[in-house]
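Structure provided below as structure tokens; questions to follow.
What you see is the complex with one protein chain gone and the rest in place.
Take a look at chain A:
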Amino acid sequence: MADRPKTTEPAQRRLSPRKRQRILRGVQYVILVAAVVALALWANWPSLAQNFARLDIAELMLPDLFTVALLNTIIYSVGGFAFSFVFGLILALMRLSTVGPYRWLATLYIEIFRGVPALLVFLLILFLPLALQGFSVPFGTYGQAILGLGLVGTAYQAEIFRAGLQAVPKGQTEAARSLGMSATRAQFTVVVPQAIRIVIPPTTNQFVSLLKDSSLVLFLGVSGQYVELTKFGNDMASTHANATPILVAGLTYLIVTVPLGYLAGRLEKRKGTSR
């Protein structure tokens, strides 16, 4: 708008840009209202409510919805997140190492686990005891779920850390080294703390991503005390031949993910203004 030259002649033939914009906005509102009215008229509300919004069924989900399903979702994703945070940092440091083989190994891992579907990793974990005789993942289902989420999360978290480490100016390392710090000490007292600050917003998003991926635990064939939100909703939906539990499970995810997404946005903004 600002770079358009102001027209001096009165608007006779053509509408001024401002007027045209107002009309365009009016048209958008008309389309919206028409769509809403059409939906309201054509939708079969009683049937929809019957299938998706049965409060009595929703009530049956309590309290297990929170005490078992949501709790497990959080255990799986927090566990997987902790795993990927630690190994992601190690992998990022390897990726930036001056030792070639470390770099290659890290790159290989990152490319593989970002390149295949997370579901595939879960299926593979399921087959681990078959492939390696006598091997079993410790802590049973919790162990398997956290391992699966952790293996995948590590690859993404490593890339987040790498970007964060590289965003710290080189002068920081030089200042630390010129004070007599070893390369390792400079890295951990000066570079890593700053990198962690930089990566907080993308890491929050990555956690949300893991939280959603925790639904893949469904494919580990869990039941009973191990079910998480998606599995729980799906089981309840099957039992009652009704979609309401799935909708409720979805809403429960949103209770956690929406505030986290909002938080990440806030942190991102704050990072932009500070310094």
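Definition applied: a residue touches a chain if its C-beta (ideal position, glycine included) is under 8 Å from a C-beta of that chain, and two chains touch if they have at least 3 such contacts; residues count from 1.
The criterion applied here is as follows: contacts and distances are computed from a predicted model.
> Leaving aside the chains you can see, what is the UniProt protein name of the one that's missing? Options: "Acyl-CoA dehydrogenase", "Cytochrome bc1 complex cytochrome b subunit", "ABC transmembrane type-1 domain-containing protein" or "Amino acid ABC transporter ATP-binding protein".
Per the UniProt record, the undisplayed chain of the complex is "Amino acid ABC transporter ATP-binding protein".
> Touching the absent chain in the whole complex: find that residue among A:Gln166, A:Gln194 or A:Thr257.
A:Gln194
> For the full complex, which residue in A:Lys19, A:Arg114, A:Arg185 or A:Lys269 touches the chain that was left out?
A:Arg185
> Give me the chain A residues in contact with the hidden chain, please.
Touching the missing chain: residues 169, 171-172, 174-182, 185, 189-190, 193-194, 197, 274-275.
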